[in-house]
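Input: a single structure, listed below in C-alpha coordinates.
Just one protein chain is left out here, and the rest sit where they should.
Let's look at chain A:
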Amino acid sequence: MNQPSLLLWTSALLAAAAVCLLRFSWGKALRSAPLNAAAWGLLAFALAMGMAGAGAWGVAMVTLAALAMAFSCLALAAATAPPGKTGASNRRAHMLPEGQEPLRIGGRMVSFLLSVPGAMLVALILGLAARGAAGALGAHEADGNVLMLFLMPLLWAVLAMLILLWPQRRRQVGLLAAPALLGLAMLWMARP
(Lines give C-alpha, C1' and ligand atoms only; values in the text may rest on other atoms or scores of the structure.)
Protein backbone atom coordinates (compact mmCIF):
# COMPACT_ATOMS: atom_id res chain seq x y z
CA MET A 1 0.00 0.00 0.00
CA ASN A 2 1.48 3.39 -1.00
CA GLN A 3 1.67 6.35 1.38
CA PRO A 4 -1.41 8.29 0.18
CA SER A 5 -3.51 5.13 0.40
CA LEU A 6 -2.25 4.40 3.89
CA LEU A 7 -3.00 7.98 4.92
CA LEU A 8 -6.48 7.74 3.48
CA TRP A 9 -7.33 4.42 5.10
CA THR A 10 -5.99 5.68 8.43
CA SER A 11 -8.04 8.88 8.20
CA ALA A 12 -11.19 6.89 7.30
CA LEU A 13 -10.67 4.64 10.33
CA LEU A 14 -10.04 7.66 12.57
CA ALA A 15 -13.26 9.30 11.30
CA ALA A 16 -15.20 6.13 12.10
CA ALA A 17 -13.56 6.03 15.55
CA ALA A 18 -14.53 9.68 16.10
CA VAL A 19 -18.18 8.84 15.45
CA CYS A 20 -17.96 5.92 17.91
CA LEU A 21 -16.48 8.29 20.50
CA LEU A 22 -19.34 10.74 19.91
CA ARG A 23 -21.79 7.88 20.35
CA PHE A 24 -20.15 6.95 23.63
CA SER A 25 -19.99 10.55 24.83
CA TRP A 26 -23.56 11.43 23.91
CA GLY A 27 -24.83 8.20 25.44
CA LYS A 28 -23.59 9.11 28.92
CA ALA A 29 -26.10 10.31 31.50
CA LEU A 30 -24.13 13.54 31.88
CA ARG A 31 -22.45 15.12 28.92
CA SER A 32 -18.67 15.22 29.03
CA ALA A 33 -17.18 18.30 27.41
CA PRO A 34 -13.66 16.79 27.16
CA LEU A 35 -14.99 13.64 25.50
CA ASN A 36 -17.12 15.67 23.09
CA ALA A 37 -14.15 17.88 22.25
CA ALA A 38 -11.94 14.83 21.75
CA ALA A 39 -14.49 13.27 19.36
CA TRP A 40 -14.95 16.43 17.30
CA GLY A 41 -11.20 17.05 17.34
CA LEU A 42 -10.53 13.51 16.11
CA LEU A 43 -13.07 13.98 13.33
CA ALA A 44 -11.47 17.28 12.29
CA PHE A 45 -8.04 15.63 12.38
CA ALA A 46 -9.28 12.74 10.23
CA LEU A 47 -10.72 15.17 7.67
CA ALA A 48 -7.45 17.11 7.63
CA MET A 49 -5.57 13.86 7.05
CA GLY A 50 -7.94 12.99 4.23
CA MET A 51 -7.28 16.41 2.73
CA ALA A 52 -3.54 15.90 3.04
CA GLY A 53 -3.77 12.43 1.51
CA ALA A 54 -6.03 13.10 -1.46
CA GLY A 55 -7.40 16.65 -1.36
CA ALA A 56 -11.15 17.21 -1.74
CA TRP A 57 -11.56 13.61 -2.91
CA GLY A 58 -9.99 12.43 0.34
CA VAL A 59 -12.32 14.66 2.39
CA ALA A 60 -15.33 13.20 0.55
CA MET A 61 -14.17 9.64 1.22
CA VAL A 62 -13.46 10.31 4.91
CA THR A 63 -16.90 11.93 5.27
CA LEU A 64 -18.52 8.85 3.74
CA ALA A 65 -16.61 6.63 6.18
CA ALA A 66 -17.87 8.71 9.13
CA LEU A 67 -21.43 8.61 7.82
CA ALA A 68 -21.22 4.84 7.29
CA MET A 69 -20.23 4.39 10.93
CA ALA A 70 -23.00 6.75 12.11
CA PHE A 71 -25.58 4.79 10.14
CA SER A 72 -24.25 1.53 11.58
CA CYS A 73 -24.77 2.99 15.09
CA LEU A 74 -28.27 4.07 14.08
CA ALA A 75 -29.07 0.63 12.68
CA LEU A 76 -28.03 -0.88 15.99
CA ALA A 77 -30.22 1.61 17.87
CA ALA A 78 -33.15 0.86 15.55
CA ALA A 79 -32.78 -2.86 16.17
CA THR A 80 -32.41 -2.71 19.93
CA ALA A 81 -34.30 0.35 21.21
CA PRO A 82 -37.64 -0.40 22.88
CA PRO A 83 -40.69 1.57 21.70
CA GLY A 84 -40.85 5.03 23.27
CA LYS A 85 -43.06 5.42 26.33
CA THR A 86 -44.06 9.01 25.67
CA GLY A 87 -46.07 10.29 22.71
CA ALA A 88 -44.58 12.34 19.91
CA SER A 89 -44.56 16.12 20.01
CA ASN A 90 -47.76 17.79 18.85
CA ARG A 91 -46.20 21.22 18.30
CA ARG A 92 -48.22 23.21 15.81
CA ALA A 93 -46.47 24.35 12.66
CA HIS A 94 -49.26 26.86 11.86
CA MET A 95 -49.43 25.84 8.25
CA LEU A 96 -53.16 25.28 7.92
CA PRO A 97 -55.94 26.90 9.93
CA GLU A 98 -57.54 24.93 12.72
CA GLY A 99 -61.12 25.48 13.89
CA GLN A 100 -62.45 28.86 12.85
CA GLU A 101 -59.05 30.37 12.00
CA PRO A 102 -58.94 32.28 8.70
CA LEU A 103 -57.13 30.73 5.73
CA ARG A 104 -55.02 33.90 5.02
CA ILE A 105 -54.51 33.04 1.35
CA GLY A 106 -53.34 36.57 0.53
CA GLY A 107 -50.77 36.62 3.32
CA ARG A 108 -49.46 33.21 2.32
CA MET A 109 -49.12 34.32 -1.30
CA VAL A 110 -47.13 37.39 -0.24
CA SER A 111 -44.85 35.22 1.91
CA PHE A 112 -44.32 32.92 -1.08
CA LEU A 113 -43.57 35.81 -3.43
CA LEU A 114 -41.10 37.33 -0.98
CA SER A 115 -39.27 34.11 -0.11
CA VAL A 116 -39.18 32.45 -3.54
CA PRO A 117 -38.99 34.89 -6.50
CA GLY A 118 -38.16 37.92 -4.31
CA ALA A 119 -35.32 36.24 -2.43
CA MET A 120 -34.08 34.66 -5.66
CA LEU A 121 -33.83 38.03 -7.37
CA VAL A 122 -32.02 39.62 -4.44
CA ALA A 123 -29.65 36.65 -4.21
CA LEU A 124 -28.93 37.03 -7.92
CA ILE A 125 -28.13 40.73 -7.47
CA LEU A 126 -25.90 39.99 -4.48
CA GLY A 127 -24.16 37.16 -6.33
CA LEU A 128 -23.44 39.42 -9.27
CA ALA A 129 -22.25 42.15 -6.89
CA ALA A 130 -19.88 39.64 -5.27
CA ARG A 131 -18.60 38.72 -8.74
CA GLY A 132 -18.03 42.40 -9.48
CA ALA A 133 -16.23 42.93 -6.18
CA ALA A 134 -14.07 39.85 -6.74
CA GLY A 135 -13.11 41.15 -10.17
CA ALA A 136 -12.31 44.60 -8.76
CA LEU A 137 -10.11 42.99 -6.11
CA GLY A 138 -8.13 41.20 -8.81
CA ALA A 139 -9.54 37.68 -8.41
CA HIS A 140 -9.17 35.27 -11.33
CA GLU A 141 -12.15 35.55 -13.67
CA ALA A 142 -13.06 31.89 -13.14
CA ASP A 143 -12.94 32.32 -9.36
CA GLY A 144 -15.28 35.31 -9.55
CA ASN A 145 -17.76 33.55 -11.82
CA VAL A 146 -17.81 30.35 -9.77
CA LEU A 147 -18.12 32.36 -6.56
CA MET A 148 -21.29 33.85 -8.03
CA LEU A 149 -22.62 30.44 -9.13
CA PHE A 150 -22.32 29.02 -5.60
CA LEU A 151 -23.12 32.16 -3.63
CA MET A 152 -26.45 32.83 -5.30
CA PRO A 153 -28.23 29.60 -4.18
CA LEU A 154 -26.71 29.87 -0.69
CA LEU A 155 -27.91 33.46 -0.30
CA TRP A 156 -31.33 32.56 -1.66
CA ALA A 157 -31.67 29.81 0.95
CA VAL A 158 -30.57 32.08 3.79
CA LEU A 159 -32.83 34.95 2.69
CA ALA A 160 -35.84 32.63 2.30
CA MET A 161 -35.18 31.24 5.76
CA LEU A 162 -34.82 34.67 7.37
CA ILE A 163 -38.01 35.92 5.72
CA LEU A 164 -39.94 32.98 7.13
CA LEU A 165 -38.36 33.42 10.56
CA TRP A 166 -39.38 37.08 10.72
CA PRO A 167 -43.17 37.31 10.63
CA GLN A 168 -43.36 41.13 10.45
CA ARG A 169 -44.00 42.07 6.84
CA ARG A 170 -42.12 45.37 7.06
CA ARG A 171 -39.00 43.59 8.30
CA GLN A 172 -39.31 41.01 5.54
CA VAL A 173 -39.46 43.71 2.88
CA GLY A 174 -36.53 45.52 4.48
CA LEU A 175 -34.58 42.27 4.55
CA LEU A 176 -34.83 42.09 0.79
CA ALA A 177 -34.69 45.80 -0.05
CA ALA A 178 -31.55 46.71 1.92
CA PRO A 179 -29.23 44.05 0.45
CA ALA A 180 -30.77 44.55 -3.01
CA LEU A 181 -29.91 48.28 -2.91
CA LEU A 182 -26.44 47.54 -1.58
CA GLY A 183 -25.91 44.92 -4.28
CA LEU A 184 -27.12 47.24 -7.04
CA ALA A 185 -24.78 49.99 -5.79
CA MET A 186 -21.85 47.54 -5.80
CA LEU A 187 -22.79 46.34 -9.27
CA TRP A 188 -22.96 49.92 -10.53
CA MET A 189 -19.50 50.62 -9.12
CA ALA A 190 -18.04 47.38 -10.53
CA ARG A 191 -19.61 47.72 -14.01
CA PRO A 192 -17.12 47.01 -16.80
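Operating definition for what follows: a residue touches a chain if its C-beta (ideal position, glycine included) is under 8 Å from a C-beta of that chain, and two chains touch if they have at least 3 such contacts; residues count from 1.
Just so we're on the same page, contacts and distances are computed from a predicted model.
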With one chain of the assembly withheld, which option in "Anti-sigma regulatory factor", "sulfate adenylyltransferase", "STAS domain-containing protein" or "PepSY domain-containing protein" matches that chain's UniProt protein name? "PepSY domain-containing protein"
Hidden partner chain, touching residue among A:L113, A:V146 or A:L181: A:V146
Sole contact to the chain not displayed, among A:A44, A:V116 or A:A178: A:V116
Given the full complex, what residues of chain A touch the hidden partner chain? 4, 22-23, 26-27, 31, 36, 54-58, 60-61, 63-64, 67-68, 70-71, 73-74, 77-79, 81-84, 86-96, 98, 111-112, 116, 120, 124, 127-128, 131-132, 135, 140-150, 152-154, 156-158, 160-161, 164-167, 187, 191-192
